[in-house]
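Structure first, commentary second.
Heads up, one of the protein chains got dropped from this complex, but the rest are sitting where they should.
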Amino acid sequence: MAALFRGSRTVLFSWNKHVDSAFGNVSALCTRTMASKTPVGFIGLGNMGTPMAKNLLKNGYPVICTDVFPESCKELQDIGAQVVDTPADVADKADRIITMLPSSPNVIDAYTGNSGILKKVKKGTLLIDSSTIDPYVSKDMAVTAEKMGAVFMDAPVSGGVGAASMAKLTFMVGGPEEEYTAAQELLTCMGANVVYCGQVGSGQAAKICNNMLLAIGMIGTAETMNLGIRLGLDPKLLAQVLNMSSGRCWSSDTYNPVPGVMEGVPSANNYQGGFGTTLMAKDLGFAQSTATSTRSPIPLGSLAHQIFRVMCSRGYANKDFSSVFQFLREEEGQ
Amino acid sequence: MAALFRGSRTVLFSWNKHVDSAFGNVSALCTRTMASKTPVGFIGLGNMGTPMAKNLLKNGYPVICTDVFPESCKELQDIGAQVVDTPADVADKADRIITMLPSSPNVIDAYTGNSGILKKVKKGTLLIDSSTIDPYVSKDMAVTAEKMGAVFMDAPVSGGVGAASMAKLTFMVGGPEEEYTAAQELLTCMGANVVYCGQVGSGQAAKICNNMLLAIGMIGTAETMNLGIRLGLDPKLLAQVLNMSSGRCWSSDTYNPVPGVMEGVPSANNYQGGFGTTLMAKDLGFAQSTATSTRSPIPLGSLAHQIFRVMCSRGYANKDFSSVFQFLREEEGQ
Amino acid sequence: MAALFRGSRTVLFSWNKHVDSAFGNVSALCTRTMASKTPVGFIGLGNMGTPMAKNLLKNGYPVICTDVFPESCKELQDIGAQVVDTPADVADKADRIITMLPSSPNVIDAYTGNSGILKKVKKGTLLIDSSTIDPYVSKDMAVTAEKMGAVFMDAPVSGGVGAASMAKLTFMVGGPEEEYTAAQELLTCMGANVVYCGQVGSGQAAKICNNMLLAIGMIGTAETMNLGIRLGLDPKLLAQVLNMSSGRCWSSDTYNPVPGVMEGVPSANNYQGGFGTTLMAKDLGFAQSTATSTRSPIPLGSLAHQIFRVMCSRGYANKDFSSVFQFLREEEGQ
Partner (left out) sequence: MAALFRGSRTVLFSWNKHVDSAFGNVSALCTRTMASKTPVGFIGLGNMGTPMAKNLLKNGYPVICTDVFPESCKELQDIGAQVVDTPADVADKADRIITMLPSSPNVIDAYTGNSGILKKVKKGTLLIDSSTIDPYVSKDMAVTAEKMGAVFMDAPVSGGVGAASMAKLTFMVGGPEEEYTAAQELLTCMGANVVYCGQVGSGQAAKICNNMLLAIGMIGTAETMNLGIRLGLDPKLLAQVLNMSSGRCWSSDTYNPVPGVMEGVPSANNYQGGFGTTLMAKDLGFAQSTATSTRSPIPLGSLAHQIFRVMCSRGYANKDFSSVFQFLREEEGQ
């Protein structure tokens, strides 16, 4: 598999012209070419899709959008996007289309349904799916799109609603290498990092891997912090020790699950906001499925999946996934 | 529990006079007081103890040492240490003693055995145990030492033989807060970081917690990398994606278990050197015991323990613990 | 879901005319109707399929068979079966067809491939698939068959080659209730127990559930026996205690994994024969997939899956799955 970062072999991070004012020339260039920007289609205006589409508008791209819930389109319409009825209508008017949908069936429907993109897609259209779905569905869509002369790429994101609003998402991109530059042009309007991962499905694969390790690190941090507290250690001190030692991980140093250790994270806000347990369980379901089909043992990933699954049945579905600390902790009064 | 870092509330890292030349005054001060330095006892001259004791000598402390294997003392003797027969003899000649022993029974014997330290310990002696042992044994030793008028502190280390040689160890210290400065004076000769963790046993507790999270992160990294490779991702690329995302952890960014991803780590050298699987299994045994006795659920830590335990039975006992990647991977030819 | 045992609501076991001579009338009846028996198709003549098809012949059913490997048909041909080239040819000549294939893709091909059954299937044909496959594939096949006017039932088996030879298999059957009697007529020639489990796919579901619990019980027995032995208990004594107490399970009382405890089981024969670890891992893959898609937590089942998966990578793929005892045990010399 060809695997490289475009632009520069050593710098992983693409620039983000809104954030980094040092790149003045780049911004100027973008502004100059705005007049000639052709419309971009956007399908799926949920919590993530809306700010992503807004960032395309801010970058001067005319946006043609739709959603199964028409009311979801209102916010975009108010700031200048053109709203149409169906994905097919989007495909009729735009030759670059981004989809951001909640699950595999929604993606299948938006592409191959009766009013789907592929009913009216033009030859040469670039289709970028930023949904997190089964990588096998991504591959299927790519094969189907190719038959219509279109190009399908998967580009799932890392980062939540906040990152989407600030154009700070990370995109993990899979698809034909020769189309990557075209995809990158749009994705850099919405994200701070764009990484080319390989053939179609690789973006999903990379995201699944990241989230599985994230899940393991989070549960591991939660149970370690809990054990340390039970052994009499101060939580903040323990977090400091871990973070200066080999126990360090993103969940311990950036998103600590123990209330009182850090500010500005879900654990400081009763596990509101953030990344819901049910979404983590969904992603771990993909990890589990792909591990099963590739016969890869994932003992901790699999157990992490089960733990988040049980949490969903015990009232934690909509809390941030770092609430696993609360889940593992002894209840008051016991 | 009083839990703080001494010296400065915000700076975690104690200075290391050999490494950081910016602290010129400190070094100067140390040099001036060298003449009056009193002897330090050192018991246990294995792979770790020998370079640690050497660093005390280098810092101008006369060292009085012993080991159950007399030949282990030769290297120290050659560079000026005084060798005696038993821990009791050490206690007779030094009022600051460091012990660095492989397991709880060795510690119990060195302190309370027939020729143990406590047979001849002087009132006011400072006893620092840098062994990694059961925290309950540390507490027992402290109680027993206190009856003799001595002070016992636990100060297990993080970092291997290399860190010991370069005086780059991290010490996690538990014991009476008012004795910490005295302990710190000696420990900074042997380590780059000295952290006060609370009452006696806290050092062991912190180390156990760190190593449990390390174990979880390592297995998690190994299974994630393996899954990604099976899904067609390039290992180096995957490591880069993880390290710029929320999957990042010490095992992914500093000690990656996949051969070819990083240099200078055990995975680049057929898992030779490093931290043996059997030692990790030992530390996880402490995590398991303390979790059981404090009724703390450690689902991933417990499974990690079992995995390293099985690895010990399958020929991985003396390989670096990152060889779990190899253990989980499909064998050649299957 | 309608869920009942046919014939009798309380007796689970269907009769088996070869085994239970008490049902003399039944046998007589079978003999009388033999002359009018119409041909039965049989596709898939592997280790299981061959003895199953033989038992149909023994019961007087003309058999028309095929296999992707023509040489596999020789044994059946020699004792009177008619061999044809493709599944389509079988469907052309028989209106009751049994398939016994190794995996989902083989089943899909045998039914819907270019020379598949459905190319020539007659209206009203009864299709019984005894393969162990994904229950969703069973449902797909049923829908496709129904469009051609045929009836598809899933009837996976429990029991190995020995049980197949002695017509002692257990069949778990899913499909339209009104077709169950017709299926039962054939299945009782090959098995001792035929259980109706509900709509199509239910047979696979029941088998998956059974094998998941079997896997858990086997690993549990192996680690319990190993722990007991380490604690100084005699293995035979421990097995007796478990089997008279609440620890009792099929793996402890019928298929004990510890060499020397029982005779006539794979553990008494260096784990040769029996049910291969790789097959168990395959079945647990189905458990994992269906658990993921139904959002059912299976913590132990999932870990069991991972353990057998790791065993497959460590040289145990073709040993009986009870070799997990050997896998968990300390190696000689350690």
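As written, the chains take the letters A, B and C, and residue 1 is the first residue of each chain.
As a working rule, a contact is a pair of C-beta atoms (placed from the backbone, for glycine too) under 8 Å apart; a residue touches a chain by one contact, two chains touch by 3 or more.
Predicted model only: the values in this text are computed from it and were never measured.
Undergrad: Given that one chain is not shown, which residue among B:96, B:207 or B:305 touches it?
TA: From the options B:96, B:207 or B:305, the contact with the absent chain belongs to B:305.
Undergrad: Can you say which of C:72, C:86, C:184 or C:202 touches the chain missing from this structure?
TA: In the full complex, the listed residue that touches the missing chain is C:202.
Undergrad: Using the document's contact rule, name the residues of chain C that touch the chain not shown here.
TA: Where chain C meets the chain not shown: residues 1, 3-5, 12-13, 135, 158, 170, 172, 193, 195, 197-199, 201-202, 205-206, 208-214, 216-217, 219-221, 223-228, 230-234, 236-238, 240-242, 244-252, 254-255, 287, 290-291, 294-301, 303-304, 307, 328, 330.
Undergrad: What residue numbers in chain B mark contact with the hidden partner chain?
TA: 281, 285, 288-289, 292-293, 295-299, 302-303, 305-307, 309-310, 312-313
Undergrad: So which bits of chain A touch the chain we can't see?
TA: 303, 310, 312-315, 317, 327-331, 334
Assume only the chains that are shown with their structure count from here on.
Undergrad: Taking each chain's centre as the mean of its CA atoms, which one is farthest from the centre of chain C?
TA: With centres defined by C-alpha atoms, farthest from chain C sits B.
Undergrad: Do the two copies chain B and chain C share over half of their interface residue numbers, or under half; same or different?
TA: Same, since most residue numbers here occur in both copies.
Undergrad: Superposing the C-alpha atoms of chain A on chain C takes a rotation of how many degrees, nearest 5?
TA: 180
Undergrad: Centroid from C-alpha atoms only, then distance chain B to chain C, rounded to Å. What do you get?
TA: Taking the mean C-alpha position of each chain, the two centres sit 54 Å apart.
Undergrad: Which positions in chain A touch two or more other chains at once?
TA: In chain A, 295-299, 303, 307 touch at least two other chains.
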